[in-house]
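For this depiction, one protein chain was excluded, whereas all remaining protein chains were kept in their positions.
Let's look at subunit A:
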Amino acid sequence: MKDKKPKNVFRDGAISSDFIGNSIYKHQTKTSIGAHNIFLGQVRADDIDGKTVAAIEYTAYEDMANQKFHDIRESAFEKFDLTCMHIYHSLGTVKAGEICLFVFVSSPRRKVVFEALEYIVEAIKADVPVFGKEIFEDDTHQWKQNN
């Protein structure tokens, strides 16, 4: 399913396991699908110079980011035989251990979903203007950077 206009990928706060489970459930009616693959990005409690990351506060250049998510989506549909694809990213505060990125791809066959998911996640990390402030337990912070 292709969309013409960029959708809003962002969700306020963490992405709950209920939301993820419900998303899987909703695909039971799409019986041409033979394989799903899911990526969940989780906030890691990194130890940096003796301080522990308690949460990440996400902000984004939202219009550009939604356009980039849209471009990634279009290009993934061109490259891979996907039946459907969903991306959700958090904005605002997400605590360590909570989910901040949910990517869900589905296809008739399994090989496609492994390749497609990696392509999509790597493109999100590299191309989408999302910014992350890593907040330590003592309320100081540093800025996260993808590598």
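We take it that a contact is a pair of C-beta atoms (placed from the backbone, for glycine too) under 8 Å apart; a residue touches a chain by one contact, two chains touch by 3 or more; residues count from 1.
One rule holds for everything that comes next: contacts and distances are computed from a predicted model.
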item: Hidden chain of the complex, named as in its UniProt record, picked from "Formate C-acetyltransferase", "Porin", "MoaD/ThiS family protein" or "Phosphate transport system permease protein"; value: "MoaD/ThiS family protein"
item: Touching the absent chain when the full complex is considered, from A:Asp63, A:Glu118 or A:Glu137; value: A:Asp63
item: Residue in contact with the excluded chain [from A:Leu101, A:Ala116 or A:Ile135]; value: A:Leu101
item: Positions on subunit A where the hidden chain makes contact; value: 41, 56, 58-61, 63-65, 67, 89, 100-101, 121, 124-133, 143-146
